[in-house]
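First the structure, in the form of structure tokens, and then the observations on it.
A single protein chain has been omitted from the complex, and every remaining protein chain is retained in its original position.
Letters A, B and C mark the chains as written, and numbering starts fresh at 1 in each.
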Amino acid sequence: MDSGFLIDLVLAAGVLILAWLSLVATNLFKAIVLFISLGLLVTVVWVRLGAVDVAIAEAAIGAGLTGALLLAAWRRLWSQRRPVRDASGGDDSGGDNVS
Amino acid sequence: MTQDLIYSVCGIALFGIGLYGLIIVPHILQKILAVNIMGVGVFMLLVAAGHNPGGVSDPVPHAMVLTGIVVAVAGTALALSLVCRIGELQRDGADEEAAP
Amino acid sequence: MNGLQLQTLLPWLVALPLLAAVATVLLQRLWLCRWLSVALSAAQLALALTVLLLLPEQSDSAARRYALGGWGAPLGIDLYIDGFAALLLATTAAVGFLLSIYSGAYFNEADKAARFWPLWWLLMVALNGIFLAADAFNIYVTLEILGLSAVALVALQGSLPALQAALRYLLVGLLGSLCYLLGVALLYRAYGTLDLAQLALQAQAEPLSWAALGLITVGLLLKTALLPLHFWLPPAHSSAPAPVSAALSGLVVKASFYLLARFWLETLDTAATAGGLQMLGALGAAAVLLGSLQAIRARRLKLLVAYSTVAQLGYLFLLFPLAAPLAAGPGIAGAALDAVAYFIIAHACAKAAMFLAAGNIQRAAGHDDIERLQGIARRLPLSLLAFGVAGASLIGLPPSGGFIAKWLLLDTAIDSGQWWWAAVAIGGGLLAAVYVFRVLNLAFAGSSSTADALRMRRLRLPKTLSVSAFALALMTVLLGFNALWVLDLLDIGAPLSYLAGETP
Partner (left out) sequence: MFHKLDGAKLPLGLRLICSAAIAALTAVLIAIVILSGPAAPGLQAEVAAQLARSGVDNPVTAVLLNFRSYDTLLEVAVLLVVAVATMPAPGRRLRPALAPTGDMVLIGLIDLVVPVVVVVGAYLLWVGAYAPGGAFQAGALLAGAGVLVSITGRFQFSFGALPARAILALGLLTFTVTAAAVALQTGVFFQYPTAAAGVLILFIEAAATISIAATLVLLYGSLVPPAREQESGP
């Protein structure tokens, strides 16, 4: 019982930290990877709460497919090595600056 | 604190973090992540409300969350497809301006 | 034979547009899609009118409820109809029918037309679904269909501003839905049911239901674009294709307003506070004034019409202070609902007509820059007439639906001793006159510049486009002549059942 309580606390804290990190990450790729990890951690939460159906869907759709979609969009728009010609600072430079 | 209370609080906090991301974080891709995080927060509150330690859990919130997950991925896909079309139109526009 | 049952017709109001959506996905030939859609729109209109006519016979609320799957609330999902819902369903079907005819002639690119029809029908599914909804989570799903199909329809335009407006619209819509869903989650946590009628019976005035009502309100206000949350509407509504703009301004924003009215005056009325009701009214009044001022300053015609929507939506929110059960007796509350329902119908027709007319002007002139519209009335007399008639209704000139609506509103405001709302309505009408006549003045006076005239001679406007815009404008006039008939229907159908003193 006590160990279960601890697991829940750690899981909840981990979920919140991952969510925060993925939103404040300055590197888009890192943000997406953190978001996918968040999805996987939430899957564990669903199992802890006895929602196995939801866990399967979360792993397959919430983390897996959403992650694939995000990565595909990222690859299409932001991962281009092509130099950005927009002098005003451009749409491509925003999140991809690894600082 | 019981198990479902931990996750209820966690869910609302996730909603708040997502709201922060949607309003404050400037990058569009992270705004889309933020909407998804808000969704996860709401789902967590729902599943926690239906959680019944020791007994049978309420399946209705589970069904609602399953529906919600599919709706969320649909919204995300539409948003990403708009983002891609916008990004490419802008890039084409920038290229045309730069060409001559 | 026990005649036609009202209940058995209700699921068809959702099933018919669903099947139409599937059919238009499957049909390859666009002319087939077009004529099938017009025919099915007519069928939908007939269905909605039948429901409207059968409704007065059903005073018992159980007879206006349909338990899908036979389970019944709280396990299953119910459909529910009353006078308010039936009027909105009929309005949607009627405006939708004319917009279908218009759209058939408007979309002449194969790709756009092929996408338009399924999305259009799914939008209809969502609208009908919302007006019939009796389940809080079901409303969430229908709101998502409504939001996503509306965004996809705006994006059909394909231009960069349209796509950007669509993306912003999408994010705002998703935020609104999630706020709403969080409110529903709190309600489920507190009361263990999703059925609106059961929630109405169980809800207490306590922090949890206040929080839920607050979240639901913010979510729906975002979707209804009430003043501080209206920033997304003008770009989205002004950059969409004309029939889409007409549907968004005329019908889609009304759906979330309808839900707001339901939650505040019926489902969670125990949690509604007098201060909250007054604040909604004050925001509405601010929207009337600021929206009108923005419309006066707009450079583009479609932007003007879109800002006018922001203003006109403001009037609807006067419902809340006027119908406040604490401040007014049931008689005044009923009168306030009559006025606002009339407003919704009149504005749906007038705004749809106005957007179609603006779309015609844009197509014929190649632009919708107001300053360059001099003398366009000579080229497009019917469209400008439609614009003028619809504008008269927005201002509230007789004989028009807008006049009746505004008159009812003034009457209610004075009866309830809240004359300041009447001042808002009159002031809003004057401001509307300024922006409507600004366009008409330019369009009817002066001669168009030669370059524009040359371009217009080459581009002939299909007759269907101007005729259907004019038909919608004509409907606003008919609404002005048949007010009693419409109001009788609204009253007999027991709008918002709490007003009739029955438990829902």
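Heads up, the rule we're going with is that a residue touches a chain if its C-beta (ideal position, glycine included) is under 8 Å from a C-beta of that chain, and two chains touch if they have at least 3 such contacts.
These numbers were taken from a predicted model, which means no experiment stands behind them.
Participant: Among the chains present, which touch the one that was left out?
Facilitator: Over the full assembly, the chain not pictured touches A, B, C.
Participant: Of the listed residues C:L6, C:C33, C:A90 or C:L122, which contacts the missing chain in the full complex?
Facilitator: Only one listed residue reaches the unshown chain, and that is C:L122.
Participant: Spell out the interface residues on subunit B facing the chain that's missing from view.
Facilitator: Within subunit B, the residues touching the omitted chain are 2, 4-5, 8-9, 12-13, 15-16, 19-20, 23-24, 26-28, 31, 45, 48-50, 52, 55-64, 66-67, 69-71, 73-75, 77-78, 80-81, 83-84, 86-87, 90, 93.
Participant: Which subunit C residues would touch the chain omitted from the figure, given the whole complex?
Facilitator: With respect to the unshown chain, the touching residues of subunit C are 11, 15, 18-19, 21-22, 25-26, 28, 66-71, 74-77, 110-111, 114-115, 118-119, 122, 125, 129, 137-138, 141-142, 144-145, 148-149, 151-152, 155, 160, 164, 186, 188-193, 206-208, 211.
Participant: For subunit A, which residues reach the chain that was dropped from this view?
Facilitator: 52-53, 55-57, 60-61, 64-65, 68-69, 72-73, 75-77, 80-82, 89-91, 94-95
Here, only the chains that are shown with their structure count from here on.
Participant: In graph terms, nodes being chains and edges touches, is this line, ring, star, complete or other?
Facilitator: Graph shape, chains as nodes and touching pairs as edges: a line.
Participant: Comparing A-B against B-C, which pair counts more contacting C-beta pairs?
Facilitator: Between the two chain pairs, A-B has more contacting C-beta pairs.
Participant: What's the chain with its C-alpha centre farthest out from subunit A?
Facilitator: It is C whose centre lies farthest from that of subunit A.
Participant: If a residue has to touch 2 or more other chains to count, which residues of subunit A qualify?
Facilitator: Residue numbers touching two or more other chains: none in subunit A.
Participant: Identify all positions of subunit B at which a residue touches two or more other chains, and write them in rising order.
Facilitator: Within subunit B, the residues that touch at least two other chains are 32, 83, 90.
Participant: Would you mind writing out the residues of subunit A in touch with subunit B in their complex?
Facilitator: 4-5, 8-9, 12, 15-16, 19-20, 22-25, 28, 31-32, 35, 38-39, 42, 45-46, 48-51, 53-54, 57-58, 61-62, 65-66, 69-70, 72-74, 76-78, 84-86, 90-92, 94-95
Participant: Enumerate the contact residues on subunit C facing subunit B in the complex.
Facilitator: By the definition above, subunit C touches subunit B via 137, 140-141, 144, 148, 151-152, 155, 160, 163-164, 166-167, 170-171, 174-175, 178, 181-182, 185-186, 188-189, 194.
Participant: Where on subunit B does subunit A make contact in their complex?
Facilitator: Subunit B reaches subunit A through residues 1, 3-4, 6-7, 9-10, 13-14, 17-18, 20-21, 25-27, 29-30, 32-34, 36-37, 40, 43-44, 47-48, 50-52, 57, 62, 65-66, 69-70, 72-73, 76-77, 80, 83-84, 87-88, 90-91, 94-95, 98.
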